[in-house]
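Removed from the display is one protein chain of the complex; every other protein chain stays in position.
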Amino acid sequence: MPLPPPPLLDLYRLMLLARRLDERAWVLHRQGKIAFHISGIGQEAAQVGAAFALQRGKDWFAPYYRDLALMLALGLTPLEFVLGLMGKQGEPSSGARQMPSHWSLRRANVVSHSSPVATQAPHAAGLGLAIRLRGGDAVVLTTIGEGSTSQGEWYEAVNWAATHKLPVIFLVENNVYAISVRQNQQMAVEHVAEKAAGLGLPGVIVDGLDAVASYRAVGEAAERARRGEGPTVIEAKVARMTPHSSDDDDRSYRPRDEVEAMKARDPLALFRQRLLAEKVLSEAQDAGLQEEVKGVIEAAVAEAEAAPYPPAEDAAYPVYVEDVRRG
Amino acid sequence: MPLPPPPLLDLYRLMLLARRLDERAWVLHRQGKIAFHISGIGQEAAQVGAAFALQRGKDWFAPYYRDLALMLALGLTPLEFVLGLMGKQGEPSSGARQMPSHWSLRRANVVSHSSPVATQAPHAAGLGLAIRLRGGDAVVLTTIGEGSTSQGEWYEAVNWAATHKLPVIFLVENNVYAISVRQNQQMAVEHVAEKAAGLGLPGVIVDGLDAVASYRAVGEAAERARRGEGPTVIEAKVARMTPHSSDDDDRSYRPRDEVEAMKARDPLALFRQRLLAEKVLSEAQDAGLQEEVKGVIEAAVAEAEAAPYPPAEDAAYPVYVEDVRRG
Amino acid sequence: MGEITLIEGLRQAMDEELARDDRVFIVGEDVGPRGGVFRATLGLFDKYGPQRVIDSPLAELSIVGVGIGAALYGLRPICEIQFADFIHPAFNQIVSEAAKMCYRSNGEWTVPLVIRAPYGGGIGGGLYHSQSLEAFFTHVPGLKVVIPSNPHDAKGLLKAAVRDPNPVIFLEPKKGYRLIRGEVPEGGDLLVPIGPAQLSRPGADLSVFAYGMMHHYVLQAAEIVAAEGIQAEVIDLRTLLPIDKAAILSSVRKTGKALIVHEDNRTGGYGAEIAALLSDEAFTDLDAPVRRLAGPDVPAVPFSHPMQDWFMPNTEKIAAAIRELAAY
Partner (left out) sequence: MGEITLIEGLRQAMDEELARDDRVFIVGEDVGPRGGVFRATLGLFDKYGPQRVIDSPLAELSIVGVGIGAALYGLRPICEIQFADFIHPAFNQIVSEAAKMCYRSNGEWTVPLVIRAPYGGGIGGGLYHSQSLEAFFTHVPGLKVVIPSNPHDAKGLLKAAVRDPNPVIFLEPKKGYRLIRGEVPEGGDLLVPIGPAQLSRPGADLSVFAYGMMHHYVLQAAEIVAAEGIQAEVIDLRTLLPIDKAAILSSVRKTGKALIVHEDNRTGGYGAEIAALLSDEAFTDLDAPVRRLAGPDVPAVPFSHPMQDWFMPNTEKIAAAIRELAAY
């Protein structure tokens, strides 16, 4: 089954929503309304491309903390995200137990991840194994930063998937930094995709600032996986356009001209220009979208601000599955 | 500094000593005189080649349990080995605390290793880092089985060494099995050496049944390392000519014809034939060597049998360095 | 009823659960044609095939991590760690992931996973084939920790563990694999619930708490001291987490004295928690100090026999500790 043409406007709308919501989180942080934010700005294109290349509702996801755009594409609502930012009741990933951006969304086959990086990678291999054992042609997408591929966990997971030819896509969102540590202090290869060669599976490099390129690469990897040909490592070259998180200040380690150069290649702006040039999008349409997104976000923020915190005693449960029923 | 020609007779003598001593251990086990033996038969050539390619007394070693031949080449005495087999006092690696073949020999720069496989690999990287920090051109050799390269520990260690260009040689003794599990259930690559490509360092395949080939490959890697050009992965294709250990019976998982074919390519026999053919060794010389080795081993066994066990209370020390002085 | 060994009980449990529920599968090193290094899974590969009995790469982290992923999908993996000593590479996956998944997802995701691992010393295994390490896991909310002491419980608890919706650390006293034999009902569906301790010998003078191989020795020691007129009550804890506080407290309320026996190192071992529980909640019932007989505080069991014997608690040492406490 050949990949259908990329749904350009959908991709754009999701990138826009993710960007504005992310920017709003930074504002909430400056206003002292939230304690922490970790940003996906600069990585949206790779994420939405990946999401639209997969079959939502059927495929499985083991994401990482920068995947706001991915999550929105999979159906997380802006309200749910803001509830998470504020640690409010009704936050769907953890009932406000986890920090913001620690995703989980059962209804969308998004498994829960934790803060220790790379732990999600073996889970993805295990989901792939389960799909293999139970039959069907679902695939698993797991994402990670380039720095976190230094963990043995990632290596073991990819090795499992390669050895057992499991239907897993290992998407590495390479933004060159792991907090302050540049890629060249992480690894001796120039491209993370080269790591695939050592594990016996294909490694693909894609321009992660281009949603369509990501859509194509993930779509092809998914087709391979569905045909039983095994996993793929995809390295999306993305940009971390903010400090690591709201706790970070990148001026001590990041050259300012690098930051400026990066901003000149903002994936959202590039995509907008392209859609305008290709006449997929009109200025008027865009203005409408911008308004719509703004409205959605302000409504979400207002509703989240009004929402209650979870009761303190909720913290006692559910340690065991038995408590879920009890709680 | 070009590698001097291989000391053929020394290599042969060590291989012979290792083989006869190893065979003697199996006999001791059948006699009920020792509880456990893990064998290096079929891997001697790779090991002695490696040992002679390095500068003993200067270079550092983080070996694994099959490295009897390597250890003998580094100066472990047959008596010391047999004391270890029997758990007798004076055993140099652990004072009889560890199982046999868990090497450590301070006087030869051989650091202590444990049973959990692959833990020695990061130590080797750390030794390499220390050499780099303190200056000098020593190198580190660490060995491991092919199955154990599936551990994240090995990946992380090689990644460190490659990223920091440390003077470390990662020698993988590939005997195709990890207990009962064949290499193709361990990894998707055909050669362990391919793993090096994913980590940005050279990966070399060598015929591990040929001591001279091993000598050359390790020698070249050592030269690279001494020149500051960083680490190398060397995969020596060896043979596990026995069951995994004295606790194993390989008939349930290993085809008999494979075992027969392997025995026909016994590295010791091959080397002997070659030396005889090249007239490096005469039949008379060989007979003399065989006698000498036999005598050494019988003396070692006799002395070890007569040696006492360590006193029970020795088990209380040394938990901390303070106890070493106290003990 | 037939008399079988402890390891046969484990094998039967896995066989029956594989047959009962096609979501159950086994994964670990050498569990396939080799049947495991202790032969616990012998014959299961031939019976259920390579999809249900999977020889993994040599990598414990991913044995558990992949198991967690499969459990999230809804399968029921049984992960075998070849020796408990080799569980540490998987520590992060067990403690950060399996144990915390239910809580951190507010119950949306659960990890029905069993991790089987042979543990314990006295088998000439030296430092790294002899360890007891239950105390690392009994400190982790979200895990259940189970240690059977006989074939009946081995079978019934393992079957219950496979059906438990939570991650269960299932530690097997490997010295008892073939040494400990016992009656197990044939046929039927033997389940021993996870949770309750077992009163294995009633007595009025003091309570002795143990599990696994040590429970076996405690029963022998109780027999010896009985001949001297000391009536030791023996409790097989079986499930270490959650703790069966009621059983522990009610025994000590009766006897007024408590001895805890384990192979694991003394300091910070499981016995500490039992002693702490008693010194808090049974304070007025105690007629004597709470005693622990445990592995000494050296890193692990040494290889050489005299040193191994020095390390290991055994029947004689237990009998001596009972006598001393009874005389207090």
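Labels for the chains are A, B and C, by order of writing; each one numbers its residues from 1.
Throughout what follows, contacts are C-beta pairs under 8 Å (C-beta built on N, C-alpha and C of every residue); 3 or more make two chains touch, one makes a residue touch a chain.
Given the structure is predicted, the values throughout are model-derived calculations rather than measurements.
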Can you list the shown chains that the absent chain is in touch with?
-> A, B, C
Which residue from A:9, A:27 or A:181 sits in contact with the chain not drawn here?
-> A:181
Contacting the left-out chain: of C:139, C:181, C:201 or C:323, that is C:139
Looking at the whole complex, which of A:148, A:174, A:214 or A:242 touches the chain that is not displayed?
-> A:148
Just the residue numbers, please: which parts of chain B touch the chain that's not shown?
-> 60, 62, 92-95, 97-98, 102, 104, 106, 111-112, 114, 116, 119, 121-134, 152-153, 156-157, 159-160, 163, 317-324, 327
Since one chain isn't shown, list which residues of chain C touch it in the complete complex.
-> 85, 88-89, 91-92, 95-96, 99-100, 103-104, 127-128, 135-136, 138-142, 241, 243, 265, 267-273, 275-276, 278-281, 283, 286, 288-292, 297-300
Contact footprint on chain A, counting only the chain that is left out = 35-36, 87-88, 91, 94, 96-100, 102, 114-117, 147-148, 150-153, 178-181, 185-187, 247-248, 252-253, 309-317, 319
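We adopt the following convention: only the chains that are shown with their structure count from here on.
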Centre-to-centre distance between chain C and chain B (centres being mean Cα positions), rounded to whole Å = 36
For chain A and chain C, what's the span in angstrom between their mean Cα positions?
-> 40
Residue numbers in chain B touching two or more further chains are 150-153, 185-187
Multi-partner residues of chain C (at least 2 other chains) = 56-57, 59, 61-62
